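Here the complex is missing one protein chain, while the rest keep their positions.
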Amino acid sequence: MTIEAENIVARLNGKTVLDGVSLTLSPGEMVGLIGPNGAGKTTLLRLMAGIAMPQRGKVRYDGRDISQLDFRTRALARAYLAQSDDVQIPLKVERLVALGRAPYTGVFGRETRADVRAIERAMSEADVSHLRSRAFNTLSGGERRRVLLARALCVEAPLLLADEPVAALDPAHQLAVMGLLAASRDRGAGVLVILHDLTLAARFCDRLALMDRGKLVAVGRPAEVLNDDRLRATYGIEVLHGMQGGVPWLLPWALANSRNGGAENNG
Amino acid sequence: MRACPHAALLVLLGSLTALLLAASIAVGYAPLDIAQAARDWLHGDMSLPALVLSELRIPRAVLGLTVGFTLGLTGAAMQGFLRNPLADPGVIGVSAMAALGSVIVFYSGLAGAFLLALPLGGITGAAVAVILLYALAGRGGSTTTLVLAGVAISAFAGALTSLALNLSPSPYAAMEIMFWLMGSLAERSMLHLELAVPLMFLGWCLVLSTAKDLDALVLGEDTASSLGVHIPGLRLRLVAGTALSVGSAVAVAGAVGFVGLIVPHLLRPLTGHRPGRLLLASGLGGASLTMAADIAIRLLATRPELKLGVVTALIGAPFLFGLIYRLRREGP
Partner (left out) sequence: MNLCTDELAVRLLDPARLLSVTWLSQDARISNVAAQARRMPPNRGFAEEIVGFRPDLVIAGRYTTRMTVALLQRSGVPVLDLDVPVDVAGMEKQIGDLSILLGEEVRGQKLLSGIERRLAAIPQIPDKEKPGAIVLKPNGFTVGRGSLVDDILTRAGLRNLAAEQGLERYGQVPLEIIADARPDILIVDGEPGDGRTLAFEILNHPLLKHLPLHIVRLPSRLWTCAGPGVVDAIALLSRAAIDVRKERRGS
C-alpha cells in the first residue's frame, strides 16, 4: 500500500505547523522523517496516519482519499506507534500487545487462533515474550518501548508509522528496534519513522525527509540529504562524519555558531 | 496476582446480585409470607401480601439493583474514559446536577405535565454536568483539575438545589434536600420503576457498547484512534449513556454517592485492569453493594429511615481517604 500526502497545510491554534508538504511512502521502503524539534514531524505523521485531518491538501491510501475510508479499513491499513508510553495502569504485557488485534476482533473482542499467533509472533520479534505476565507500568523505559512496538507489529498492517521508536533505548536495543523495522520493510511493508539519531537514520532508511519549520527541506537518499550546509541551516550544528561500508555516519559535534566548530577536523 | 477467569467472575457477581435481590425482597418492615404473596399475585388476587410484594418489596429491590448497576457501570466507564481513578458520577458532580434537574422539574410542577418529565429533568442535568466536565477538565487532564471541576459543579448544583427547594411554595420542600443529595429507595413504587428503568437500560447499552474502545484507549487517544476507535463517537456514547442512566436513576432515587467510586476499584484487579471487562463486572458489583446497603438500612430500622447515601458514604469515605493516600504516595 502507498501513502501519498499532497500539499498538506495544517494549523494548530492559529499557527501554521505544516505548510504545503508532499511526501510519498511506497511498499517495501523505510523513510526516515528527521528535523529539529518543532519542525512538524509528529503532525505530519499523525496526518498521514489519518488520526487528524489537514486544513488543506489530501492524504491518499493507494489513491483513495483517507477521509473516504472507514475506521476499520484505516486501522487495517496502518499501524501507528505513538511517541508517548504513558500507560499508567498495571495491564499485563500480553494483554497490552493483544490490543493491536482490535481491528480484527469483533464487538466482543474474541480472539481467534490467528490473533493469538500474531500476538505471540510480535512479542517474540520485539523480544518481550519473557515479560508477558508483567504489569506494564512496572517495566523499564526500554522494555516499555519494545512492548509498545510489539503492539504495533501485531496489527500486521502493510504500513507502519512510528514516532521516535528508539527514544530512551540503550544502543543495543536501538539497533534491535531499527532492525525490526527494517525486517518489516523487507517483508514488504512501508515504514515511516521519526528519528533524532542521524546515524541510525542514515544507516537503516532508504530515504530521508528533512523537515524544518513546517516545510520539507529535502527528500532523498541519506547521503544526498545529510550534507553539512543543510544540517547547519536546519539543526544549527556542525557534524563529524565519515563512511562505513558505503553508509554514512554522523556525529553532532558542536553548535554551528560556536568558534570551536568541528568541520575542519573532518579529514 | 493472576486475574481469575472472566466468565467465572461474572457468574460469581451475577449470583451475588441475584442472591441480594432475593434478600432485598425478603427483608421488610412487616412479616410477609413471600410464597403466599407470590401465589396470590400470580393468580391476580390482590390480597394484602400480594400488594406488599408487588407494590413495595419488588419495586424497591429492583430499583436498588438498577440504580446500583447504573452507578457501578458509569463509574467504571468514566474512570476508563477519563483515565482517572477519581471519576465517579458522585465525586465529579454528575449526580448532583441530575438531582438539580430533577428538583427543578419536580417542584415546578412540570413533572405532572407529562410522564417522562422527571427522568428527563435528571438526564438534562446529568448531561450538562458531563459536558461541563469535559469542557473544564478534558480527557486525560490531571486528577486535580478533574476533582476541582467536580467540586465546583457539585457545590454549584447543591446550592441551586437548595435554592430551588427554598423557593418552592410548599413548606415541606426545604426539608427534602436530604433525599435529593443523599438518595433513598424508601416507598418507591412500580410507577418509578416503569419511569426510570427503560431509560436506564438504554443508557447501559450505550455505555456497555464502549467496552472494546475503552480497552484500546489505554494506549492513549491517538493510538486508539489508529486502531479504529472513533473518539468523538465514543465520547458521545459515553456522555449520552451516562446522562441517560445516571439522570433517570437520580430522578427516582436521589443522588447516591460513592458506589461508582468504590466498586470499580475493588473489581479492577480481578478483571486484569482491563477497562472494557470492568464495565459489566462493576455494574453487577454496584447493584450488589447498593442492595446490600438498602438491606442494612431496613435491618437497622431507624426512624426516620437512614438515607441510602449515608450508608454508602460511611463505607465509601474511608475508602476514598485510602485512595487519596495511595495516590499521594505514588506521586504525581
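Details
Each chain carries a letter (A and B) given by its place in the written order, and its residues are counted from 1.
Quick note on the criterion: a residue touches a chain if its C-beta (ideal position, glycine included) is under 8 Å from a C-beta of that chain, and two chains touch if they have at least 3 such contacts.
These figures come from a predicted structure and were not determined experimentally.
For the chain that is not shown, the touched chains among those present are B, taking the whole complex.
Checked against the full complex, the one of B:18, B:116, B:173 or B:296 touching the unshown chain is B:173.
The chain not shown here is touched by just one of B:46, B:236, B:314 or B:327, and that residue is B:46. Counting the whole complex, the residues of subunit B in touch with the unshown chain are 28-32, 46, 48, 51-52, 55-57, 106-107, 109, 111-112, 168-173, 175-176, 179, 186-187, 189-191, 303-305.
Keep in mind that, in the parts below, only the chains that are shown with their structure count from here on.
The distance from the centre of subunit A to the centre of subunit B, with each centre set as the mean of the Cα atoms, comes to 44 Å.
Put simply, subunit B touches subunit A in their complex at residues 3, 83, 209, 211-212, 215-216, 218-220, 222-223, 225-230, 272-274, 276.
Touching subunit B in their complex are the following residues of subunit A: 46, 49-51, 71-72, 74-75, 78-82, 84, 86-92, 95-96, 99-100, 102-103, 105, 107-109, 135, 148, 151, 155.
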